[in-house]
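Below: one structure in structure tokens.
For this depiction, one protein chain was excluded, whereas all remaining protein chains were kept in their positions.
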Amino acid sequence: MESIANSLIQSWGITSSTGAQLVSLLVMFGFASVVLLAFFLPFAGITSWLERRIAGRMQSRVGPNINGPQGFLQWIADGVKAMEKEDLMPDDADAPLFKMAPYFVFMGVGATLVAIPFSEYLVLSDLNVGIFYIISVTSFVTVGILLAGWSSNNKWSLIGGVRSASQMISYEIPTALSILTVVLLSGSLSMQDIVKAQGFWPWEWHISNNPFMIIMFFIFFISSLAEGSRTPFDLPEAESELVSGFNTEYSGIRFALFFLAEWGNLFVIGAMTTTLFLGGWQAPLALKGSMWLTPVQFMIFMTKMSVVVFIIIQLRWTLPRVRVDQLMIICWHYFVPLSLLSILAVTIWMAVSHGNSTIELVMSIFSTAIWLYFVLLVLYRAVRNFKRTDAKLNLNFLE
Amino acid sequence: MSNITEKEVFFDEMTLNMGPHHPSTHGVLRFVLKTDGEILKTAIPDVGFLHRSIEKIAEGLTYSQFFPYTDRVDYLAAMNANQAYAVAVEKMLGIEVPERAEYIRVLSAEMNRIASHMVGVGALASDLGAFTPFLFNLRDREYLYDYLEEMCGARLTYNYFTIGGVHRDLKTTTKDKILKFVKQGRKNLDEFNRLIAYNKIFIRRLAGVAVVDKETCIEYGIVGPNLRAAGVNYDVRKDQPYSIYDKLDFKVPVGKAFAASDGGVLGDAYDRFMVRILEMEESYNIIEQVLKNLPEGEIQAKVPRKLKPPVGDIYVPTESARGEMGYYIFSDGTDKPWRLKIRTGSFSAMSAFEEISNGYFIADLVSAIGSFDIVAPEVDR
Partner (left out) sequence: MKPSELLDVIEAEFGDFILESSDKGFDPYIVVEPDALRDISFFLKDDERMKFDFLRTSLGTDKIDFIESLFVIYSYELKHQLIVKVELNHKNPEVDTVADIWKAANWYERESYDLLGIKYKDHPDLRRLMMPNDWVGHPLLKDYKQPKKYHDMDLYRFNPVLKVVKKKAKKKK
């Protein structure tokens, strides 16, 4: 992307002076943000449609199916409705903070898309501190939620904002520690290097490197859920306790921005999980050099990401909420010690195996067997539950 | 600054209002919370938003005209409310109800008890964030509504009972459908249990929360599944039986610290939840027994046009889904009651809140309200 922008500017014949460099910088920013928004906003909207349909089918009812084919235009209708609502603000609310808060949250999620690799050549900017940049930018969400809770001049919003801030700050630590193991294994902070250290086959992914990486995968997954305030950790926006928590006083497009940020965050969690642990865009070696390479890599990435997003949506509609103090106990009593232990184990493993590819292959196949066993166990249990209730699998989801 | 004395400035207490419009209070109830951060000092309930002066209205209506009002006292278990009033008036007048009518009465009351418990446990689950089990229960409730509609024509407020029997008969097609539903209903209840009742997060959320022990229950007059979860084996259907309950064979589930391995004690919210689920299973048994032994006969006893009970007062308790629903009727010899009072189970449960809510989290308060299964129209009448 950088090279394309640079070549565009040079074709306009601008010499290198400070003014021209500033202009070229601005042009790059404009280009990048247009691409970002054009990709991010529809994806957030489509995730909302997907979530409502999946939730409906899980609860033996149909989701939205009136606006457009299969209800696909529902999110456009919701966006238009949100834009035409009255923009209320409480009298005693802190006006500048109140207006700024949704933008912090949205920016915290949107800016992460810059460094995510969709294929070998499709990445907006391959920073050499890619993963570090992503972790730091997602902290903006905490600031935004605290601002929203405080400036609404509402005791319930304040409780929601403070709860959410403490939750997000606590769960950043297990996230960062689990990312640390991946960085150790791949030897670099850049996202493309992390993906290139993996392969196409399941035993070449980072999750199958050694059994402790499976634990790290789970800790990363659950901590990202807690960062994104999804059930079972959605206490800040607990609908039945605090009437929507920190976004009680928001209406119209400001409210919609919070929710777009949440659904976009799903996308970011899915992308991060596939990039770090599940092999990213890696395609079979046989395709190297053909013109099908980029589309196939993109499709592989999207497939893996969609599976993770599907699991997250299913988790939301199945599990109850965890209480505030139980949340903190999980983080500090279980996750942090486990992740520190795993870092130690991974470093010991790397020192022992020391590039010896047979030992690494044996360990990889062993770990693949472990996580494949769990996946098959889940599928077996699902089929058995089905048979017990005499339920009928209705695959006719097009009705 | 020197004018502020120590008494005027409170550092720790925040007064919050969990107002009448709230997604989690079941109906129109208001709580004034005094909190210290996340921990409550007390939760003072404020009721009366749904007061419809049913007791005053009863003083201007005849005994048989009052039945529709009994539905609205507890709309989730309306057949049980109907039965409570019918049993009270029939005891005063000394009317004997024919057998077929008694069996149909018990059938509809138990079906309604299942429906009400489905909403009770489902609402508790959905307050805690698990929305799907509640909707599964609502799907089963739709089947129950269909069968009750075939029996009496209405889905929620039935007005089915009359003094001396019921006013429409039960068809054989409906009877077969209900028998088939009972089989599937048991499997659905099993699925519900596997989905939420044995879920670790759910158990940890409810174990040891809102513990109401035996002495507090008896002192505050708490009845029904809440009392049984605290360990007292008292069920009006067994101890002061009415209708044909003494001929039926069913067990009364009593709480016994079901979540003991996760920190639960006797009388906590998880016990109340499990007692309701076990009661649903027992109700399925009762329905099967009733339908297998349904006798033929007429459905309404011969009662005079104007019902004039002798002078005197009576208190008759029955077991509704939420506890003991009792009617106190004082009649002065005319065909309209002089004083009628409805004693409901949710009223006593609400009255205990001020004392027992010391030391909860705000999230625990929501679990407590849900586990007591409080319905606002029962509290305010």
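A and B are the chain letters, set down in written order, and residue numbers restart from 1 in every chain.
The working rule: a residue touches a chain if its C-beta (ideal position, glycine included) is under 8 Å from a C-beta of that chain, and two chains touch if they have at least 3 such contacts.
Note that this is a predicted model, so its numbers are computed, not measured.
Q: Specify the shown partners of the omitted chain in the complete complex.
A: Across the whole assembly, the hidden chain touches B.
Q: Looking at B:G37, B:G153 or B:G312, which residue reaches the missing chain?
A: B:G312
Q: Where the complex has a chain not shown, which of B:E38, B:E55 or B:D190 is the residue touching it?
A: B:E55
Q: Given that one chain is not shown, which residue among B:D176, B:D239 or B:E298 touches it?
A: Here the residue in touch with the unshown chain is B:D239.
Q: Touching the absent chain: which residues on chain B qualify?
A: That gives, for chain B, the contact residues 47-48, 51, 53, 55-56, 91-92, 218-221, 232, 234, 239, 312-315, 317, 324, 326, 328, 330, 338-339, 341, 343, 347-348, 350-352, 355, 380.
Just so we're on the same page, only the chains that are shown with their structure count from here on.
Q: I'd like to verify one number: the distance from the centre of chain A to the centre of chain B, where each centre is the average of its C-alpha atoms, in whole angstrom.
A: 44
Q: Would you pull the chain A residues touching chain B in the complex into a rising list?
A: 55, 58-61, 155-156, 159, 231-232, 234-235, 238-241, 243, 317-326, 385, 388-390
Q: In the complex of these two chains, what residues of chain B are touching chain A?
A: For this pair, the touching residues of chain B are 14, 16, 22-24, 38, 125-132, 135-136, 139, 184, 187-188, 190-191, 194-196, 199, 201-202, 204-205, 361-364, 366.
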